[in-house]
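Contents: one structure, followed by commentary.
One chain of protein is taken out of this complex; the other chains stay put.
Our next item is subunit A:
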Amino acid sequence: MSESTAQNAGKLSDDTVPSALMDGEFLQQLRQQMYRFSLLQLDDPQLAEDAVQEALLGALRNARTFGGRAALKTWVFAILKNKIADTLRQRHRFVDADQLLRSDAEEDIVDTLFKESGHWHRQERPAHWENPESAIRDKHFWRIFEACLEHLPARQAKVFMMREFIELESHEICAAAEISVTNLNVILHRARLRLRECLENNWFIREG
């Protein structure tokens, strides 16, 4: 895979490549971000690297003019997302016994949000979030968001990202992860409860 990558890339002349991709430092940074994203999803260094390579090659092949690096990055990530989605759809191994065992512990933590009666504990009840759009424009918010994602149990994080980052449909996730729809819904419910709680405590409703 990586040999043909290098050959194909070699055929391109400099003037067909977006200028930002010729900037070594920017490209290096972009590759790292892409790899991290890809590895989170695929959990396999080789597959992750392949997806990044193919996405970058795709971007080079269809070289066009970009207004700036943000536009280029958006485009390259869109290609990467498709590559990851393809890989996930082809693959049917994902859940190992360890992860299944750990899911019992996940349940306990989410259960602490609700009383035995099934209603919110008073201090856990979701509050109103002011102005989420301004959070999206704030780079400090993204550090919190990444930290909250990292705090999710691994399986919840992966399924949440398959759904919300890669935008796979339920049946596609169930096939890739070998879980039932009921199981999927439970996992997404827990992931959303945890993630919203983390964002609320660390960003939207900060005390002091």
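To be clear about the criterion, a contact is a pair of C-beta atoms (placed from the backbone, for glycine too) under 8 Å apart; a residue touches a chain by one contact, two chains touch by 3 or more; residues count from 1.
Simple rule for what comes next: contacts and distances are computed from a predicted model.
A chain of the complex is left out here; the name its UniProt entry carries, from "ABC transporter permease", "Zf-HC2 domain-containing protein", "Xanthine dehydrogenase molybdenum binding subunit apoprotein" or "CIC family chloride channel protein", is "Zf-HC2 domain-containing protein".
Touching the missing chain, out of A:74, A:90 or A:180, is residue A:74. Listed by residue number, the positions of subunit A touching the unshown chain are 19-20, 66-70, 73-74, 77, 81, 114, 117-120, 125-129, 132, 135-139, 142, 145-146, 161, 163-165, 169-170, 184-186, 188-189, 192-193, 195-196.
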